[in-house]
Each structure stands twice: as structure tokens, then as C-alpha cells.
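A single protein chain has been removed from this complex, and every other one stays in its place.
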Amino acid sequence: MRVVAGLLCASLAVFCSAQAQAQNYPTKPIRILVPYAPGGFVDVAARIISQKLQERLGQQVIVENRSGGNGFIGTTAGAKAAPDGYTLLTAHTGEFAVSPAVFKDIPFDLERDFETITLVSIAPMLVAVNVKSPIQSIPDLIAAAKAKPNTIGMGTPGTASINHLAGEWFADAAGVKFLHVPYKGGAPAGVAVAAGEVPMGIMAISSVLAQIQAGRVKPLAVTTAKRSPQFKDWPTLQEAGNLKDVDASIWTGLFAPKGTPKPILDKLHAEMVAILAMPDVREKFAQGGAETGGTSAADFVAMIRREAATYKAIVEKANIKPE
Amino acid sequence: MDIFSNLAIGFGVAVTAQNLLYCFTGVFLGTLIGVLPGIAPVATVAMLLPLTFSLSPAASLIMLAGIYYGAQYGGSTTAILVNIPGESSAVVTTIDGHAMAKQGRAGPALGIAAISSFIAGCIATLVVALFSPPLAEIALKFQPADYFSLMVFGLVGAVVLARGSVRKAIAMVVLGLLLGLVGTDVNSGVIRFAFGLPALAEGISFAALAMGMFGVAEVIYNLEQHAADRKVVAVAKIGRVMPTLADLRQCLPSIARGTGLGALLGILPGGGALLSSFAAYTVEKKVASAPKNFGNGDIRGVAAPEAANNAGAQTSFIPMLTLGVPSNPTMALMIGALMIQGIQPGPQAMLQRPDLFWGIVASMWIGNLFLLLLNLPLVGLWVRLLAVPYRLLFPAILMFCCIGVYSINNNPFDLFQLVVFSALGYMLLKLGCEPAPLVLGLVLGPMMEEYLRRALLISLGDPTVLITSPLSAAFLIAALVLLVSIAVPAIRTQREVAMKE
Partner (left out) sequence: MVLARNYRLGTPARMGPGFFPTILGGLLAALGLSLTIPALVRDGDPLPGFGLRPLLAILVGIVVFALLLAPLGFVIAAAALILIAGLAEPELRRLEQLGLTLFLIAFSVAIFVVMLGLPLNLWPNI
């Protein structure tokens, strides 16, 4: 029923002079789907941009959380929504770069079901340890894991999360094995490192920053190839551990259902580029150690495709199988 | 101690016309969504988030916090009036609260709920003001093994919730644990018993289960009874609206115990707050004189859990304010709100922005006062609502349940879950099985498993962690004692029954 309606709407939208539509667009409130519960990393990103889009487009922009099933439910809803520019999707590394490597039978596909608008934010993850742990540097960590494989606990926000894969990438490059300890999200994992439950964790900067400031957690290195511009004194894994290639980041992006008229996509892209360049927006993302995006759709798709291939190799090597 | 100067700063922030207004708006909205079944504070906070962008950080946090604890207050209203727990913490309130309403004492039940929440809120706010940093340290001391044993203790306590057969109560807990297994397993990422339905990957919808089992099942059950002997309160029976002084005196020790327990459990970020009302009820039933009345409309059975859940709601701010650690999704959202405002919550924020920390503490106290002033007059109104003929009332209950369940994930699938659990709840009601232990099993089961497996993972498979950690050992011993204290009388009655036969 809904699909038929969607198709009908789609063909209509394409038919009646898409150009004119884009000039008027938007004429009614826009929904941005977030496939996670409110308060998370993706949700906060969606809310920052929705507020600015609303100001600039003069229409209400509503963030709608459709959480569940590792983000599958919300993302699938985004794939099936009417491609009229009034339903958009904010997704992160998980949906398009990690899940295809880990799960079989994913109900959506980036290039089949979506139009890519732009990269919204991108941030490194952090290898962090408890301050009281005997491990106080990346070489310490590698040495400890070499001495006792599979015993050094590595806290992450969940199995097959981007953090987990980043950790496996690090372990693989260093030729060691950690004991993966999954938590239910970034905040509990951060607490676990702060409480010394696990000696080490792979964290989003935003989920451990408070603990670092409190002197409970010590940052060792970032997982990206470049240092974070906000935290220049944190070395990269490549520098600190003399490891090749390791370059894992966590990003968010804005997408629209496949078939959304080009003029609308262009308008949204232009607005997003302008928004992501605004100093206060950059500042808000910087709080969590993230940089804003604004790349072209083509570059973004190429980046996702590259990451998906890398993660597939890591998943196979580390034998991560949730199913 | 510079506590007074700090509090002075706090009240200076909280008692501005603007912040008073936001505080009031917050608690008012909180009460509203608490009363409406299923509309969760987390959804409301999410929807109001854009509004707070234009406010100062203190004002927005004051309002959002008000929504959170206001909802805890409001949740008891529907639990008492129509047997629908809006939140897991209100499940316990349905037991004695709704029983009181059926006896025509809805007024005193609502009244004592408001009063005990107020007392608990005030005391817990004081705890937050005085002992936040040391308490936060304690919270960090809790390791997975300790959490696991705490959950075991909670589950044993769930059996005590039942008023009828102990065996049935155990069966209900187990059923709840089984239902809790549905969904993604945290430790391996495997999706279990979801029957290929992605919507079940996050587990069974708590709201659908609670509303089906309690609300809708009760509606069906009531409709089935002949109109004449319906167990719904008639107008004539509504006597007093307020609890008497004697009621209040009887409740004071319960309120005190509930507050203490709630305040302590509230600081644990890993699900402690959830246990507070259950634990308070269990303790009350064991400690109070004449425990026979519990389950049949004992006013202390309302006072203690209401005090505990409100105290827990206040102290659960401690990990957030002092460590930057959210104890539940609503808190996570508030942290999100602060980050959008450019503030990283945590120990630094507490030092750098004392106005924020103390302003919130002060606003909590003011908010609790608002809630009392808001809720006591409303009691009369709510009680009058029961005078509406049931044939007109039940479609309204159904509709609110449906909207509430749907609004959580905006997913129609949750409504099908509601149907299934309504049917199940109705059958269980017919069989004399009580849903409260089941709900606790459902909520605690996955957490218990998660902590146990994590404890074993970290200890590299050594099960002695459960005994070698002093906290864990203490909880396990307490659970054992509680179990024996339940089992002995149960076995004795069974023998007596056998002798008679």
C-alpha cells in the first residue's frame, strides 16, 4: 500500500517539473529519520543540523527516532520513504560501511536505495586506558598483549560496532589479540574504563572526554591517520605504535531516498555545505572531537565504499560473526 | 563547608522569574506525560530539545530535569486509577495503589503518593547537594559481579511482590526472564528468538508488555464482568480525598526506608534506579508490621515505592552531574542537550560552572514543591474521573495505550506486541498469576545476563569473582536469606494444606 503510494508520489514528483518543485521546496515540514534512540551520537548530529536547516529553509525540520535492530529499522524506513525530499536520513559508519561487512541479508543498500547528500561530521576514536592501569602507553599495551594474548580487556560499545572493528584493526596491525568486552553503548563502556573494569577501551572522544578531564582515563592515541585538530597532543596509532595503515574514523552523513529529484538534492547539499561551515556548528561538533563534513556526494560515496572494503577484510580476518 | 554559599548561588540561579517558569513548565509537562500511559519522558525530552537551544544551559537543564522527575510523579496516577504503569517504576504502585482505588480509596492513595514523593524528593535533593562526589566514587566501585548479584537479589525480591502463590510468582519471574532473552545479545551481538523480525532485535517493547499485561488485560477482564458487579470505583464510594493523619503517621517509617533505599540505588548507573521501587516494596513487606495487608490495598505499599522511585530519580542525577555518566536514556539525552549547548557535563563542568550544578540542585527542590502543589489539588479531579461510566472510560484507556505504545518507536509493530501481551495478560489474570514479577524478570533478565557474562569474561572464566568481591558476596547472601524467608513459610503452608487433605 505504502510502497505503491510512494511510487506514485515519486513518478508524480519527477513528472511535474522537478525544477519548479525545487524552487518552492520545501513547502511542508521535513522529517529527518534517525535510526537510533534520542541522545546518541547520530541523534545529536541530526539535531544540530535540523535546527539550522529549519532556520534557513523556513520550514519545520523534525527529527524522528526510529530505533531498533542495529539501526536497520530506521534505515529501512528511510529507504522506503517517498523520494520527495521531505524524508531524509542521518546514518553513521555503522549502517553503510560496517554492517555490510558483518551481516548477511541487509534490507537496504547504499547505492540501490539512497541518494547521498553529504558527510556531516567525522571524528577519530580514541584508545584510552584507566589511569591506574600499569599500561600507560601504546608500546606498553602492545607488549602486555603480546605477553598474554586474549587477556587484556578491550571495552567497546558493542560487538561489530565501528569501535570494535577499529580495535581489531589496531590488534591486527600490531600482531596481537585483545579480549573483546562489549558494552551496551559508548557511555557504559566509558564508565567501565574509568572504573577500571577493563584496562583499555576504544571510545568515541565524546563518550570519554569527561573522564579524561577528571583524570580517571588517559588517552593513548587516536585511531585515525591524522591527529585531531582539537586535541593536537594526542598522537595517532600510526605514530605511537609505529603501525601501518590504521585509519578508522566514525562519521555521520545525510542521505535521501533513491529517486529524490536532483534539484532538491542540490539545494540540500548547498544548504548543508553552508551550515557545516558555520562557526557555531563547527564549534558544537568540535565539542565531541568531530570535524564537520560538507564533501561532495561522489567523494563521500567513494569514501564509504573504500571503508566498506577495508572493514570487510578486517571482519574476515578477526572472524567477527554475530550471526 | 561552603555548602550554604553554594546553595545560595543555586537558589540565585533557580529563583529567577524565567527559571521558575521553566521549572514549572518542566514539572507540568512531566506530570502530564507521566499520567499519559506510554508517553515516555525520553520521547518528550527529545521533542523539546530543539526548544532548549534558545535557552541558557541552566534553564534548559532545569526544564528537562523537571520533565524527568515530574514524570516519575505522574506515573503513579494512572497506576493507581486504571492499573496502567506508565514506567517500570510504577509497576509496584499498581499492586496496592489500584487495590486501594478498587476499595474507593483512590484519593488517599494519590495523596500519599504525592506526599511521599515530595518528602523523598526533598531528602534526596539534600543528598545530591551534600554527598555527590563521594557517592559517585561508590558508584564507580560497582563491578559487573556486584551488579549481577544485586540483580539476583532483586529477582528474589520479585517473588515477594506476589500476593498469591509463591510458585506462580516464581513461574512468572522465569517467564519474564525468558521474554527478556528476546533481542540482541549484548555479549555476542547475536539476535535471539526474534523470528526474523528486525523489530524484535532490540527486545520486547517494555511499554507494550506493561500496558498489555496491566492496562488492556484489565479492561477486557472488567468488560467481561457483568455491569452490575464491576470492580470499578463508584461515585458514592469516594469518601475522603486526602489521607488522614493516622495514614500519614503509619506511612512515615515506610517513606523513610523507601527514601533511603531509593537514594542509594539511584546512584548506580547500571540499572539501580530501576530496582529502587521494587526493593522498597520488598523491604516494606518484610519489615512492616501486619504484612498480610500488602497486596490488598495497604497504604504503605504505595508510600514506600513512591518515595523510593522519586528519591532514586533525584540521585540518579549524581553520576551525570559529577561524572558525566548517564544512568538512563533520558539522562543521555540531557547530556546531549548540554553538548549541543557547548558544555561537556562531568567533573569539570561542576567546578567551572557551579551556577549550573547548584542551580539544578536548587531547582530540584523547587520543582518538588511545585509538584506537590500541582498534584494535591489534582487528586480531587482524578478521583472524579473514576465517576465517568466505564463504557465511556474504557475506549479512552485503550486509545491512550495505543498511542503511547506506538509513540515510543513510531513503529506499528509494537502495537501487535501490545495485542499479544494483552491476550497473554488476560489469560494470566484468569489463572491468578500476577504480572508484576514477570515485568521485573523481563527488565532484570537481560541485565543480569549481561553482567554475569561480562564478569566471567573479564575474570577469564573464573566464577569465584562472584564470591570474592565483598559487595557481590553480600548481595548473594542477602538474596539467600530472603529466599529462605520466603520458602520456609511457603513450605509450612503447603504442609498444612497436605495435612488437612
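Here the chain labels run A and B in written order, and each chain numbers its own residues starting at 1.
Here is the rule we use: a residue touches a chain if its C-beta (ideal position, glycine included) is under 8 Å from a C-beta of that chain, and two chains touch if they have at least 3 such contacts.
Just so you know, these numbers come straight off a predicted model, no measurement behind them.
> Which of these, B:118, B:206, B:294 or B:426, touches the one chain of the complex that we don't see?
Touching the chain that is not displayed is residue B:426.
> Using the document's definition of touch, tell me which of B:15, B:130, B:181 or B:473 contacts the absent chain.
B:181
> Which residue numbers on chain B touch the omitted chain?
On the side of chain B, residues 29, 32-33, 36, 39, 43-44, 47, 167-168, 170-171, 174-175, 177-178, 181, 185, 188, 190, 192-193, 216, 219-220, 223-224, 227, 390-392, 394-396, 398-400, 402-403, 406-407, 410, 412-413, 415-416, 418-419, 422-423, 426-427, 430-433, 448-449, 452-453 touch the unshown chain.
The rule is short, and it goes like this: only the chains that are shown with their structure count from here on.
> Could you please state the distance in Å, as a whole number, between where the Cα atoms of chain A are centred and where those of chain B are centred?
33
> Mind listing the chain A positions that touch chain B in their complex?
37-40, 43-44, 47-48, 50-51, 54, 63-70, 72-73, 76, 107, 151, 153, 158-160, 179, 181-184, 187-188, 190-191, 194-195, 197-198, 206, 209-211, 213-214, 216, 283-284, 287-288, 322-323
> Along chain B, where are the residues that touch chain A in the complex?
The contact residues of chain B facing chain A are 42-43, 45-46, 49-50, 53, 140-144, 184, 186-191, 198-199, 201-202, 269-270, 323-326, 329-330, 332-336, 339-340, 342, 344-349, 409-411, 450, 454, 457-458, 460.
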